[in-house]
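With one protein chain withheld, the remaining protein chains of the complex are depicted in position.
To keep things simple, chains are lettered A and B as they appear, and every chain counts its residues starting from 1.
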Amino acid sequence: MSLEPIAFGALAVLLVASALAVVLTKNLFHSVLWLALTLTGTAGIFLTLDAEFLAAVQLLLYAGGVVTIAVFAIVVTERLVGDRITQTSRQIFSGLIIAGAVLVGLLTFILRAPLTRPRPPLAGDFTRAIGDAVLTRFVLSFELLGMLFLAALLGALYFARPDD
Amino acid sequence: MPASVSLQGYLILAAVLFAVGLFGVVTRRNTIGILLGIELMLNAVNINLVAFARFNGDPVGMVFTLFTISITVAEVALGLALVILIFRVRRTAIADHLDLLRG
Partner (left out) sequence: MTDPGSLVTLALLLPAATFFLLALAYPLRRRGRAAGIVSLVGAAVALAAALRAWQLQSAEGFTRIVTEWIPQESGSLATVGVLADADSTVMLVLVALVSFLVQLYSLGYLATEPPASLGRYYVYQALFAFSMMGLVLAPGFVQLFICWELVGLCSYLLIGYWYDRPEAARAAVKAFWVTKAGDVGLLVGIVLLWLRAGTFDFLELYDLVRAGQLPIAGLGLVTFCIYLGAVGKSAQFPLHVWLPDAMEGPTPVSALIHAATMVTAGVYLLKRTNWLFALTPDVLVLVGWIGAFTALLAAVLACVQSDIKRVLAYSTVSQLGYMMAAMGAGFAAAGFLHLLTHGIFKALLFLGAGAVIHAVGSNDIYRMGGLRRHMPQTTIVFLVGTLSLAGIPLFGGFFSKEEILGAVWSGGLSVPFWMLVTAAFLTAFYMFRVVFIAFFGVPAAPAPLAQGAPGGHGAPGGGHLHDAPPVMTLPLWLLAVLSVGIGVYFTAHHGEPEFSAPGWLTPLAIAVAVGGIAMAWLTYSRRVISADLLAEIFAPIRRAALARFWLDDLFEGLYRGAVLGLSAAVGWVDRYLVDGVVNVLSAWTLTGGDRLRRMQTGLPQDYVYGLAVGLLLLLIWVQWPR
């Protein structure tokens, strides 16, 4: 019995449970924390898929950056609004219906497709492959990504400027 | 237990995460909560991409994932900034109250 299915199973359970917690918790701050756990679990999934680079990126950017920003945002808005932010949910029933329907649709789609082959053996280092691809096949997108970050940075600066 | 998890397993996991994220988006009342749901959905997508990349042996899926992560980070940052600005003006956290675009 290899490690992989067990790891996958454990991670899967962790992921689903913490995702549910994200959407169901009343306290917003707790939601964010559960999100952090979910993102970490996703990093673990990446590891089982031999995508180490991406796992690292996920941890750094998502679990580190996004969660931090979210926490800051909650704290600031809590201060702005002046009372504890609670989460109440609206229209749970129709939400369940629609989410369930989408799930069912996706599942039927997936299960019908012939995707039961085992994974092929590792053909090389994925990180190296990613690096190569980014700087050759996808160099244009990569550069544009830089432009996107520039735009985001400018936008953030604009938002952050004091009101004159 | 099978020898290794097939592609279908990863896809099913991603689908479940996606559905949960969708439920969160349509159900949450707070704007930040909606953004968290979106995060979950994007995560599911990333899992999908990486799984396909691994099972096809083509790194393009992972490159795509890299890009989506980067873009998501930028989007979340600015989105939260917008949320803060809106809260400054309208003094409400409830998404239901932000219906200026009502037809």
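Here are a few things to note about the model shown:
To be clear about the criterion, a contact is a pair of C-beta atoms (placed from the backbone, for glycine too) under 8 Å apart; a residue touches a chain by one contact, two chains touch by 3 or more.
Just so it is clear, the model here is predicted, and its values are computed rather than measured.
Touch with the chain omitted from the figure is made, among A:L60, A:A101 or A:L154, by A:A101. Among B:V25, B:I47, B:I69 or B:I86, only B:V25 touches the chain left out of the display. One chain is missing from the display, and on chain B it is touched by residues 22, 25-28, 34, 95-96, 98-103. One chain of the complex is left out; on chain A, the residues touching it are 90, 94, 98-99, 101-102, 105-106, 108-109, 112.
Methods note: only the chains that are shown with their structure count from here on.
Note on chain placement: the centre of chain A and the centre of chain B lie 6 Å apart, centres being C-alpha means.
The touching residues of chain B, when paired with chain A in their complex, are 1-13, 15-24, 26-30, 32-33, 35-37, 39-40, 43, 46-47, 50-51, 53-55, 57, 59-60, 62-63, 65-67, 69-78, 80-85, 87-88, 91-93, 96.
Of all residues in chain A, only 1-2, 4-6, 8, 12, 15-16, 19-20, 22-23, 28, 31-32, 35, 38-39, 42, 45-46, 48-51, 53-54, 57-58, 61-62, 65-66, 69-70, 72-74, 76-77, 80-81, 85, 87-92, 94-96, 98-100, 102-103, 106-107, 110-111, 113, 115-120, 123, 126, 129-130, 132-134, 137-138, 141, 145, 148-149, 151-152, 155-156, 159-160 touch chain B in the complex they form.
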